[in-house]
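Below you will find the structure I want to go over with you.
Of the protein chains in this complex, all but one are displayed in their positions.
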Amino acid sequence: MAENIQKIAAEELISIQVINSIDYSFSTGPIMGKWFQGLKEKKFYATKCPSCGRTMTPPRGCCALCVVRSEDFVEVGPKGTVVNYDIAYYASPDPLTGKVRKTPYSALFVMLDGSARDIFAHEIKDDDIPKLKRGVRVRPVWNEVRTGSIHDLLYFEIDG
Amino acid sequence: MSQKKNRNVGIAGIGMTEISSHKENQNQPEMINEAVRAALADAGIALRDIDCVIHGNMELFEMVHQPDMWHVIGTGALEKPSFRITTGGTTGMTLIAAADNLVASGMYDIVMAIGFNKLQEAGSTTGGITNMADALWYRHLQTGALTSTSANVTIEEIGEERARRAAMKYRIMMDKHACLNERAHRRLGLEYDQIENLMKNSPPLIGELRLIHMCSQSDGACAMILASEEKAKKISKKPVWIRDHIAIHREETASNAYFPILSENSHRVAARKLFARNGITNPIEYFDVFEMYDPSAWWGIEWLRDFLLLDGDQVIKMVEDGEFDLDGKLPVNPSGGVTASNPISATAMLKPAEVALQMRGDAGRHQLKREVKHGLASGFGGVMWTELMILEKDLDWQGDNNG
Partner (left out) sequence: MKRVAICAAAQHEIKSNIWHKRFQDMLMDLLEDVQGQTGFTFGDNGVKNVLTCSDDFFDARTISDNAINDVVGAGNYRGEQKMAQEGLNGIGYAMACILSGHDDVIYFAGHCKESSSASRNQISNMAYDPFYCRCLGLDYLSAAGLQARAYMEKAAVTEEQLAKVVVRARQWASRNEYANEKTQLHPGDVMYSSVLCDPIRTLHAYPVSDGAVALLLASEEKAYEYTDQPIWITGFGNCMDGYDLGTRDLASSNALKKAANQAYKMAGIKQPKKSVNLVEVMDCYAYQQPMWIEGLGLCDEREGGRFIDEYGPAKYNVNLSGGMLAGRPLMIGGLYGAAEAFLQLKGQANEHQASDVNCAVIQSTTGGAGQHQTVVVLER
């Protein structure tokens, strides 16, 4: 069978390459809108659950644990403590751009100061990757030009 | 809290394709059709006997919108009732749970469930999975299902050397099982004396997660036929019974899955609730086999602890002592598991399929020597979602625990 398939493959086209592309726009809604406005002003806004008191960063309009509307904002951070991390050596394509990322890069899970039972995720500065440990303190590094997007926050760096 | 089912439902037919990294010789409906024909042949029935077809996959992998429309060429759903139900990595088992509901309801007597993915057509599985993250903020961060966070925690708990060794021993055990399964995708022929070498030299993907620890990207399809007790007994000499199933999801935001903001993860909650309502107090004693959805060896050793409701390093000891081998106390993944084969939306269906084959004694070279009467199968998907299912060889549990 395998031999036969090879023979067919040599004679007939049995696979075609296609790049599919659909243009989208995504709503932020007022809750995520407030978050992006905060990033522009170098602030982290979280929502706070009126029932259990936990915070949510980025803000969500519903506490998943209590299933209640949560639209009260509090400011958290800007510094925080690393609770876990991933250092990626494998370059996967970015689904938003199709470009393959430079490695290594990190995914950082950080408990921002003043937040409760909530972990925020971003990246650590490339130079700090070797020093990354659970429990280290980090501070945000902001983009000079901020437009109200997740890229307003460049990355975190180790504090101290 | 036990389930009061309207009527019993049995697995009457199982069909699966060979699982491989690429299948250019088949298009999507053709690959599905291979599994469908195999399931019908296994059940010894014809397509006209099927009352309803359920189809599921994750459509952004192959980039086909509402793929059951095109795939009807291969599914056999033409002129039949049909559903399409999905939940991510759990899809394969969601389909079996859904088929169980549809048959138990009395609305359909014989239902065929089909799970598949042809991941080579996706280009990059990790890219496809990353598409599940919120496009507004998390999509540029997520690394698909690749993560070292579980390894980081295990290492902190039991030490670097012991944790790395246990994860690699688990991985090699899975490969040894896979080598006995002619349908498994990756059969590498690993030996336990390679542990040291692989711990150092397998290419790193993410942190402590190395290429050898991680599941494959596979093409494949699985079809299963579920029937009412009356029909299942008529169709099959060896029907396997679906006793109960539970789905446990958690909040969307993935970052909270990588640090325990709550004491229990979805696997432990699922196991605790499902066992309690079925009167199962010691799962290691009760079950004869556990087919677990283990996307990586690190998750494998962590999740066994959760599903079996173990604490501390009990599960690591069991791995070290070979208790999950084919002849161990509780054989885990005789199929070779997900690190060997991962056609994602078929993967979670391959779990109950393998349990059923073991119960029937039809597993082939990886057939367990012990009699398999009680089986457990798990699915994983989304941001730490769990689907957990109990299967039984005999219809004898109801008098004892269910009523």
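Labels for the chains are A and B, by order of writing; each one numbers its residues from 1.
Basically, a residue touches a chain if its C-beta (ideal position, glycine included) is under 8 Å from a C-beta of that chain, and two chains touch if they have at least 3 such contacts.
If you're wondering where the values come from, they're calculated on a predicted model, not measured in any experiment.
A.B. asks: Any idea which of B:Lys23, B:Arg164, B:His249 or B:Arg305 touches the chain not displayed?
C.D. replies: Spelled out, the listed residue whose C-beta touches the missing chain is B:His249.
A.B. asks: Using the definition of touch stated at the top, determine which of A:Asp23, A:Asp127 or A:Glu144 touches the missing chain.
C.D. replies: Answering carefully, the residue with contact to the hidden chain is A:Asp23.
A.B. asks: Residue by residue, what part of subunit A touches the chain that was omitted?
C.D. replies: Spelled out for subunit A, the touching residues are 16, 18, 20, 22-32, 60-67, 69.
A.B. asks: For subunit B, which residues touch the unseen chain?
C.D. replies: 1, 3-6, 27-28, 53, 56, 58-61, 63-73, 77-88, 94, 97-98, 100-107, 128-129, 131-132, 134-135, 246-252, 266, 269, 381-383
Going forward, only the chains that are shown with their structure count from here on.
A.B. asks: In their shared complex, at which residues does subunit B touch subunit A?
C.D. replies: Interface residues on the subunit B side: 24-25, 63, 123-124, 126-128, 130-131, 135-144, 146-149, 152-153, 156, 203-207, 250-256, 258-259, 261-262.
A.B. asks: Report the residues of subunit A in contact with subunit B in the complex, numbered from low to high.
C.D. replies: 5, 8-9, 14-15, 20, 24, 26, 28, 32, 35, 54, 56, 58, 60, 64-65, 83-90, 92-96, 107, 109, 111, 117-123, 134, 150
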